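Accompanying notes for the structure given below.
All protein chains but one are shown in place.
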Amino acid sequence: MKLSNQEKADILVQALPYIQRYNGEIIVVKFGGNAMTSEEQKLSTMRDLVLLAQVGIKVVLVHGGGPEIDNVLDKMHIETKRLNGLRVTDDEQMNVVQMVLAGKVNKDLVASIESVGGTALGLCGVDGGMIKATVMAPELGHVGEIVSVNAKPILDALNCGYIPVISTIAYDKSGNIYNINADTAASRIAGALKAHSLINMTATKGVLLDPKDENTLIPEIKIEEVDALKAKGVISGGMIPKVECCIEAINLGVKNVFIIDGRVPHAILVEVLSDEGIGTMFCKEA
Amino acid sequence: MKLSNQEKADILVQALPYIQRYNGEIIVVKFGGNAMTSEEQKLSTMRDLVLLAQVGIKVVLVHGGGPEIDNVLDKMHIETKRLNGLRVTDDEQMNVVQMVLAGKVNKDLVASIESVGGTALGLCGVDGGMIKATVMAPELGHVGEIVSVNAKPILDALNCGYIPVISTIAYDKSGNIYNINADTAASRIAGALKAHSLINMTATKGVLLDPKDENTLIPEIKIEEVDALKAKGVISGGMIPKVECCIEAINLGVKNVFIIDGRVPHAILVEVLSDEGIGTMFCKEA
Amino acid sequence: MKLSNQEKADILVQALPYIQRYNGEIIVVKFGGNAMTSEEQKLSTMRDLVLLAQVGIKVVLVHGGGPEIDNVLDKMHIETKRLNGLRVTDDEQMNVVQMVLAGKVNKDLVASIESVGGTALGLCGVDGGMIKATVMAPELGHVGEIVSVNAKPILDALNCGYIPVISTIAYDKSGNIYNINADTAASRIAGALKAHSLINMTATKGVLLDPKDENTLIPEIKIEEVDALKAKGVISGGMIPKVECCIEAINLGVKNVFIIDGRVPHAILVEVLSDEGIGTMFCKEA
Amino acid sequence: MKLSNQEKADILVQALPYIQRYNGEIIVVKFGGNAMTSEEQKLSTMRDLVLLAQVGIKVVLVHGGGPEIDNVLDKMHIETKRLNGLRVTDDEQMNVVQMVLAGKVNKDLVASIESVGGTALGLCGVDGGMIKATVMAPELGHVGEIVSVNAKPILDALNCGYIPVISTIAYDKSGNIYNINADTAASRIAGALKAHSLINMTATKGVLLDPKDENTLIPEIKIEEVDALKAKGVISGGMIPKVECCIEAINLGVKNVFIIDGRVPHAILVEVLSDEGIGTMFCKEA
Amino acid sequence: MKLSNQEKADILVQALPYIQRYNGEIIVVKFGGNAMTSEEQKLSTMRDLVLLAQVGIKVVLVHGGGPEIDNVLDKMHIETKRLNGLRVTDDEQMNVVQMVLAGKVNKDLVASIESVGGTALGLCGVDGGMIKATVMAPELGHVGEIVSVNAKPILDALNCGYIPVISTIAYDKSGNIYNINADTAASRIAGALKAHSLINMTATKGVLLDPKDENTLIPEIKIEEVDALKAKGVISGGMIPKVECCIEAINLGVKNVFIIDGRVPHAILVEVLSDEGIGTMFCKEA
Partner (left out) sequence: MKLSNQEKADILVQALPYIQRYNGEIIVVKFGGNAMTSEEQKLSTMRDLVLLAQVGIKVVLVHGGGPEIDNVLDKMHIETKRLNGLRVTDDEQMNVVQMVLAGKVNKDLVASIESVGGTALGLCGVDGGMIKATVMAPELGHVGEIVSVNAKPILDALNCGYIPVISTIAYDKSGNIYNINADTAASRIAGALKAHSLINMTATKGVLLDPKDENTLIPEIKIEEVDALKAKGVISGGMIPKVECCIEAINLGVKNVFIIDGRVPHAILVEVLSDEGIGTMFCKEA
């Protein structure tokens, strides 16, 4: 389909009311791991974020990186054990987690943002004393539980005009480093920032009434309904912790929380700059 | 033609490099009189300006209002004499000019901008000591020639987040009020603001090689070529003063000056946010 | 009477304690219509306001302009109907009201202030989204009732060093323009600004115990006494809405509200910079 | 002579153009010693300074205090020797000079300013590293010559809203304290502040053509004429160093320097806020 | 004992945690009179204060000066009467008190601070309207009781980068000057500044269990224990008013108040930058 520039301009102008609605608000985007399916799609998402930043929205990017970590561990012939789905993280593995998240995934995202004309600052939870953590369970090694989030370094970066890109590595006062679940971290960060929205970009459509049928997307869930949906098995398996992070963010004061499909081109722009909801939105009963 | 939201988002993202190019720059738009053909088109243009302001461009709107003035003079049974195309402006006519420009056209434009979600401040050359003028020729009465332009009130308005909308009324130190040609004023204002661009929205395609054939648009004119074009009669009649204003702006340091067709929907967005030039651009030989 | 410069200096110094009392405070002055009896008296009042601004008081000028409106309506052979004293304002009349107030009276006041060395910004309720209004009564057309006052554009102007001059035109979100009673608007604006004082310059001495005897001025009225004064007929006729505006301002937190005689030279300076009260002051019972 | 408040207000308004001319400018006033003839006159002068500060002029007060020093030395039975008119200042005398100037005269002036509603900060050349000095001549003891003036503490005080009151005590890097001639210090301070004017309040009319005839005041002297006036004996004796300080200030960039009669009530207001010059003004040939 | 630079650096680094603990906090130091035993010790203390300021602590110095006052009174053959230990202060004596405190002791402390590389501003309670006082008892003359402390001039000095040095002279609105007890003033100033700590440098070890035995220092006293200690005679004589000032400061919100031995070299640094307490600390029961 070939559009004239007039027609294109018309589409820009249609986005104006949506842009105005979010003007000056903070949106935290959780992205990474499975949602990062290709270099091209990553670049496309970064371009979306730079556009949001350019039109006056304060964008914060929080990322994970499970697949990249597995990849390097493989190359180093380090075997991973899991306990209840959590990586048992000894010192050597923690080193790899830290290197891959804070050194590779994080700075590659920063470079992508810069390459499409944005300016970003790649931080992790250690920078500026951002995320303090403690041991979750001794048998899990460096798997950490968040103790507190200090919003100052993120706000400093936003106020100086950067898109903060955050690896979810944390530390304790003895200098021990911890790996933090990125969904949990995104929720806590959104809460600490008093963000307007939290958008979890995943490799799923959202919450499905019938998990096998992508046409059964539930567009909106009141957090008061979650228990019933769990009981019915609608929210189950890997979706449970994701949904719990959404609830936590809302309880911390974030107005709207979304689980959207990161594989859909411009999913985040469609969610923010149109009336079309393309995933599941969580909110509180009025 | 029906586009999906993904396709629309893609169009937004295509505008990003253009937006970044103009980020933080001042663009002065001259609009009004004949270019203001309908209420709908006016609103559409205001929406374009608000979009430009929202994406980080500092927009200043300068307007004239000849037709509206004639209309009110008619209703008041005041006859207009012209000398060399200039309105002989006695005290009574000056009152009408001032009322219509600063009270009606100006505030209507402000209201239009506000109604599409922008914030504007309606000023004239008297406000904040902006435009000082003197008598152009005694026989023309209140027709004024600009003595100096004080950018402070315009910059104050921009820095406080408003789109300044400016009526080209000026005054002298004895308190006499003058009517100033809006094209001239726009050029002088753009120069005083060290604007990046000046866009004259007119009711013509631009400069045409054959004034009778709209397909002969000259897309770019170096100011060094203007004399030759005048000699050939390409630039003639009412186009001469318009082109001279363009040259003055460029000599005052404005980088790009455009004469575009205000009747084309979103003409200004197409000019600023795409590679398509839709009128005549004036610039200096490198 | 010829004074030496020493004697004049002594008089300046006597004003010092009064100046210090109001230092940094906001004073809203309502002026216009009948109080604006001559060009000379207007200029004298503007000079008074510039002096107040120069000595550290934040001056806001709100004006009406009934006589000027009537004058232009006459010239355009438009007849005015009134309902309960209010102008039935159809579209054509609203255009005239807007032109005269925002284009003529407003900018002339700005020019007067500039001509005595001050700097002013001529705004109306449409500028910066200042005054939102709604229809007062369908049969009155564009006569508006204030919904909300946004102090930001006025404070922006004050902080940038200008005397804001305000026409009491307002609008609603559909872009309809309304004519607002200037006394009411002044009260609401003073309240929104948390002004220290509101001074209504009128063509009367103030509230008179015997309306026919100018020697019976009541210098101070507690707002708790107003009902009794109305019952007695002391406050009656056109004075009733004026007094009600005063009460509204006080209820909105303005400390002192005055009705003073704008025809007396330097009335406002005498009121602010001496112990002599020259009109009626309204305040709350301690 | 009894004036009405209207008449008084009129006098205030007449001062407006003068106030506007000096708006935001720095005026250094040298006051003290013989010019400080009575408590009443001191208070009157302080009130003048507070008025100037209130109307937007940045006032700096530099003072001496010879008579007060002599008085305390007398009470302590310390004898003063003089060499070429300069006090031979040993350690004990320096202590007294410092105590009297920085502790008594300075803080009394501050208290006077506060008592008429101003806010002042009493500083000396030691505070904030303001005045560095060195020995003028070994035989004179603590009589100092200025090495440098640091404007920062004075500007800090002005920017925080205070009238700086300055004792002309200085020091060197070994911590030795020096007594500095107040006229010289005032000139150097005015130069360091890039002051608009320096006003020396003295106990004389100004420079007199015939020193014995007060009616022969020279209202204006170009600094190029000074040598000739010295040769003629018009400028002689104690007037010579005073005039040299005036010349130094002008050479340091101060526009206007005045020697005025501090005994005349409101002399400084008359000089600043009227067209009447009441002493001798020094300036450069155009 | 000769240390290598490495060993010295190690000692600097050991101070780091203490420095960080007080970073940005206000510490008020009361110093003077008997604690000022020698020029060398004064300079050493000033160097300590400049070090504290340099490492990020906001230091305020409040001083007295009884011995210096007595010394000058002696030289002037003025006899001092005392009533309940308080100097009966007539006009002449008040002049001396003011001169010595604000002119000599104060500016000498400022000069000392400057001579070791700091920057200080010497103020008294009259400057910037800092301390308002009233007559304590008519028979005591100019002995004053504090009515209010205005923290603004002190905070202005701190924010501009100066160490404020304060003489405890105060005044009332009639311009009368008062001598204020320096311990009381220091407590009130610390309270007005919401200081973290108040350190009283005295010529004693602190509070001793057996006043005759310096080895019986009480390192910490809860203010709730003071009455019992008075009853036992542990706190008695001249220590009573000192302790009462400490209690007042704590009641005004100062966290820690110390009485330390100003004769011990670097007493204040040891108190602030080590774990060793070298005097008596007052605090509230948790």
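Just so it is clear, A, B, C, D and E label the chains in written order, and each chain counts residues from 1 on its own.
Note that a contact is a pair of C-beta atoms (placed from the backbone, for glycine too) under 8 Å apart; a residue touches a chain by one contact, two chains touch by 3 or more.
Being a predicted model, the structure only gives us computed values, none of them experimental.
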Visible chains in contact with the missing one: A, E
Which residue of A:Gly122, A:Gly141, A:Gly206 or A:Gly279 touches the chain not shown here: A:Gly122
Residue, one of E:Ile26, E:Val50, E:Val207 or E:Val243, that touches the chain absent here: E:Val50
Among A:Pro153, A:Gly191, A:Gly206 or A:Gly262, the residue in touch with the chain that has been omitted: A:Pro153
Of E:Val126, E:Ala186 or E:Leu269, the residue in touch with the unshown chain: E:Leu269
Where the unshown chain meets chain A, residue by residue: 72, 75-76, 95, 98-104, 106-107, 110-112, 114-115, 119-124, 126-129, 153, 156, 160, 162, 169, 171, 173-175, 177
Contact set of chain E toward the excluded chain (per top definition): 1, 3, 5-17, 19-20, 23, 44, 47-48, 50-51, 54-56, 116-117, 264-266, 269-270, 273-274, 276, 278
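One rule holds in what follows: only the chains that are shown with their structure count from here on.
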Chain at the geometric heart of the assembly (C-alpha centres): C
Between chain B and chain D, centroid-to-centroid distance (C-alpha), Å: 55
Euclidean distance of C-alpha centroids - chain C vs chain D, Å: 45
Interface hub residues of chain E, defined as touching at least two other chains: none
Set of all touching chain pairs, with the criterion as stated earlier: A-B, B-C, C-D, D-E
